[in-house]
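With one protein chain held back, the other chains of the complex are shown just where they sit.
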Amino acid sequence: MLKIKEFAADFGWPRIIIFFFLITLFIVAPFVGVSISMSLSDTLNRFGQNAILVLALVPMVQAGCGLNFGLPVGIIAGLLGATIAMQIGLTGWFGFFGAVAICLPIAAVFGWLYGQLLNKVKGEEMTIAMYVGFSLVTFFSILWLLLPYSSPAMVWGYTGKGLRTTITLDNFWGHILNNFLAVRIGENFVFPTGMILFALFCAFLVYLFFRTKTGTAMTAVGSNPDFARAGGVSSDKMRTISVMLSTMLGAVGILVYQQSFGFIQMYQAPLFMAFPAVAALLIGGASVNKASMINVIVGTFLFQGILTMTPSVINSVLQTDMSEVIRIVLSNGMILYALTRKTKVTK
Amino acid sequence: MKKKFDFRRFIADNVVVVIFLILTAIATPISGLSANYILQDIITRIGRNSFLVFSLLLPIMAGMGLNFGMVLGAMAGEIGLIFAVDWNISGVWGLGFSVLVGLPIAIILGWAAGAVLNRAKGREMATGYILGFFMDGVYQFVVLYLMGSLIPMRSLAITLSRGYGIRNTLNLDSVRQSLDNMMMVKLFGLNFPVGTFIIVAILCLFIVWFRKTKLGQDMRAIGQDQLVSNASGIPVETTRIIAIVMSTVLAMIGQVIFLQNMGNMATYNAHRQTGFFAVAAILVGGASVTKATIPNVFVGVVLLHLMYIVMPRAGAELFGSAQIGEYFRDAFSYGAIALALVLHAWRKRRGVEIDRAGLRMNTVDPAAKGGAV
Partner (left out) sequence: MSGADKNGANPAIRTRRLLVKAGLLVMYVALTVFVFINGRSHTFLIDNKSLDDGAVSAMRRVKVFIDNQKPLELYARDRELLMVRGQGHRIRIETQDPANRLEAKFSVPFGNDMILISVPKMASGADDFWEHFVIQYERPTNNDAPPPTLEEPVPIEPTL
């Protein structure tokens, strides 16, 4: 009994509540006419879509840089990769992996610069990250209008200059991961094997990374800076590497998101993309200075599950669309809970 | 020699202000707007926005950083306005009614916000920001679902056709510009909303007076050093909460003033950018996360809004697209906030390092790399 109580207190009551809430939704679903197979399929789809973006938060959390509200920096790098790949006409697998190849160095540079900035402001990272992200997204909104893109698939029809707000990936690499080895069971259920595999693969890579020397050093810097310093580890260098890693994962993450969504969203869309990712990570059990792969997978699944199920179920039950309000309250409430938790001494 | 040094120090301390000044100075002639138009717009905007910016002063004084949670007060004000319009209370009486109705809501929300922020010491700003989003969800729940169903609404004109929930835009004709018009003075071909100015002036006097009261002194002490204040018997937690409550109430009044000037209210969006604009204004005015004065408020409002007026036009002239001008303006506002926050955090760390070096009697160079300090 004591063990259960300990586990509950540790895991956090809000998370337990969310978990049971999701189970309840799944149980109630068939009774209100919501197809479970379709919901499950949607949930898995959204899980794969968002998993890597959530994963991108882990390195910075482990290194003690807090929650990366500046994820838009990585997203912009990803957008650059995607648009350049489209511009030079890469399609299919070449398109996707070409975009990845292009965005990684860009993300590394962005990450390095961003990391330098964050190192100067240890302690106030989160708010600054937010506004750096906002500035960059808005600044790039200017660039999207001015840069010499010319591919007719991307630019405005009338003027031929400036990128469109949403660019469809239909003829390029839309859904390419999703459809890879997809398993179709029955009418409503499609398992997007390719994307899930890719997401799990990336998670596995990150997991391996944290078992290397650099990875362990990074974790040490985050959880026990004095110990790390005593061991000769430069906290600045580790933090910069964590930011670079985070930015690069963010870039890849948005590429995976885009191919599943089917569209590249430009201009102001990336502004608030960090928040759902942060909420998902926290729901999965992470805290402001500690996050693991399990947190990522469980959190993304729970969060996206709730986002998928609540509209359908609650709308059928109450005959009204409350999904928006529930989403806002849940995701932000989760972040609030994590931010206000007294940080415990390392366990 | 000394004079030159002071000048450079001044620039270094007020980088954000200087950058904004230069940018605006460049953009203004390019925009091609007449001086009369710009001046009139600035005068209106000062009246409209200053009160909101003032609400940020007290939490900064109390060391709680930029109170992004002021948006809770804005929501309280909006709820007050909804009721005022619903009950058909017009003119300045309607504004007064909104403030009176919003007062208990703002106090409760402010108290909750203060309690939450107390639990997130060291991360107040990010927490306040998220708290704003969270409350937005609660606000939507109340205004979109409860109003008209559980909360009786009289006027069919403001509720949605489905029977409950308030419409997306609320027509504020009944109270439109009532405060502004109360004492509109025409001078040099410009309209001065003296009524609003007087209210702002009263607020300034209140703040000056408040700083001298025991509560005000307590807040300043907490802002300087929490541990010492705690040791001298100041109830730190409660005083912090009171600072946030006052900030929220002021934000509530400020939002009512803002909306009466706008003339209509985007029910679900009006408060979205309130926090950002107020924070940007005060930072552009030279304030920092730990220090803000009354001149900061006015300088900031004038500069920020000046840029808001001229930048889109300048962008249109230069690039043929007002959209670019708007993006430019936004990028710079966000960048200014980021810059101000970075400078502040950086200076704080330098201050800590220099202090530590002092303790070590300068035997260790604070700039040494390799993980020291």
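First chain written, first letter: the chains are A and B, and each begins at residue 1.
The definition used in the following text is that a residue touches a chain if its C-beta (ideal position, glycine included) is under 8 Å from a C-beta of that chain, and two chains touch if they have at least 3 such contacts.
Just so you know, these numbers come straight off a predicted model, no measurement behind them.
K.L.:
Can you work out which residue in B:21, B:38 or B:103 touches the chain that's missing from view?
P.N.:
B:103
K.L.:
For the chain that's not shown, point to the residue among B:140, B:196 or B:248 touching it.
P.N.:
B:140
K.L.:
For the chain not shown, which residue from B:16, B:62 or B:89 touches it across the whole complex?
P.N.:
B:89
K.L.:
Could you list which residues of chain B touch the chain missing from the display?
P.N.:
The list for chain B reads 45, 48-49, 84, 87-91, 93-94, 96-97, 100-101, 103, 133, 136, 140, 144, 156-157, 160-162, 167-168, 174, 266-269, 272-273, 277, 305, 308-309, 312, 323, 326-327, 330.
Keep this in mind: only the chains that are shown with their structure count from here on.
K.L.:
Could you work out how far the Cα centre of chain A sits from that of chain B, in whole Å?
P.N.:
Chain centres of chain A and chain B, defined by C-alpha means, are spaced 31 Å apart.
K.L.:
Which residues of chain B touch chain A in their complex?
P.N.:
Touching chain A: residues 66, 116, 119-120, 122-123, 125-127, 129-131, 133-134, 136-138, 140-141, 144-145, 289, 319, 321, 323-324, 327-328, 330-331, 334-335, 337-338, 341-342, 344-346, 348-349, 369-372 of chain B.
K.L.:
Can you tell me which positions in chain A touch chain B when the two form their complex?
P.N.:
Those in contact with chain B are residues 66-67, 69, 117, 120-124, 126-128, 130-132, 134-135, 138-139, 141-142, 145-146, 228-229, 232-236, 275, 288, 320, 322, 324-329, 332-333, 335-336, 339-342.
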